[in-house]
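Here's the structure, in structure tokens; my notes come after.
One protein chain is absent from this view; the other protein chains keep their places.
Letters A, B and C name the chains as they come in the text, with residue numbers starting at 1 for each one.
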């Protein structure tokens, strides 16, 4: 029986790198966004709200990031009822909106990014920004 | 008029037994789960989050257990609107997701188990694990 | 710049071992307790409420565990005002009550245990139970 296991964790520097890449993408496609980066346990590491982004979407960006980290897959793919019930059950930490993407390194989910304010394709495009060296 | 009534209550030992059986089932079907056991008043008695289980599902496992104990029947069988309204009315202690099963001994609901993280059939299979002698 | 770092994490088996040791101690000193074990990010891993334990203390046991994991030191040592303000600022995830102890392996805080229901010395004694091989 092992009481500990070694896991790779996202550093602040890594989160800042992911955030910078997402900001660059958001500017490139002219989509002012809220962008949140969390670690694998759902705690906030880095955040940006660009000028013009909807202020309430600060919450949904964070929820999307937590959801993607917990589900270990992109957000927004659940059925209506399941998504609503999960949101209710988790105090809205889980949210069934597209724009949350897990950050995966060497097949391990080390965190997630959540993007909110724009149209769905914009949120997804910004969240999917490739920010890690291969 | 009687001012008291005798009720059978789930002990911690009973809850631990139910939890162990559910953990064994979860491992057997390779479904990392959050598993919560509550008493008939909905208070948490025992809990486990297995390695690899989605962390936000810690909340839904507990909500499912409370819901099953309160409804005195398996969870996830309400209509969409009724389920959402009950969740809202109860501060999400009631949730309309499958995976909550009452624990019944001698026709009395003495508690419930709630399981969350996997696909619905896995959550249900783990929650339904038979853990009591006939 | 490193985007990830390797960290030791508490497994469920490790959390269950810590919980079992705390339960044994609680029984040995005849102190029915709520006992919560969290990982280093504050998410619940394992929980027990022993027969006779105060049911509202399920919440304080969890808060104590989260606080010890976050502070990376035993709980209950802050001044009155600071403790109250931190509790308010964190939605009571941080609580200034003794009975929360970080779980440290090789100088790394990998989680914490929180114990609540009894007198302070009992809560502390149960939380401090040595459960790891040297």
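Assume a residue touches a chain if its C-beta (ideal position, glycine included) is under 8 Å from a C-beta of that chain, and two chains touch if they have at least 3 such contacts.
Quantities reported herein were computed from a predicted structural model and do not represent experimental measurements.
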{"item": "Contacts of the hidden chain among displayed chains", "value": "A, C"}
{"item": "Touching residue (missing chain; options A:3, A:18, A:48 or A:124)", "value": "A:48"}
{"item": "Residue touching the undisplayed chain, where the options are C:24, C:56 or C:72", "value": "C:72"}
{"item": "Hidden partner chain, touching residue among C:14, C:41 or C:99", "value": "C:41"}
{"item": "Contacts of chain A with the absent chain, listed as residue ranges", "value": "11-12, 16, 41, 43-51, 55, 58"}
{"item": "Missing-partner contacts on chain C, residue numbers", "value": "5, 41-42, 66-67, 69-72, 80-82, 84-86, 88-91, 93-94"}
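The rule is short, and it goes like this: only the chains that are shown with their structure count from here on.
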{"item": "Superposition of chain A upon chain C: rotation angle, C-alpha, nearest 5 degrees", "value": "180"}
{"item": "Gap in Å, rounded to a whole number, between the CA centres of chain C and chain B", "value": "24"}
{"item": "Junction residues of chain C - those touching two or more other chains", "value": "11, 41, 43"}
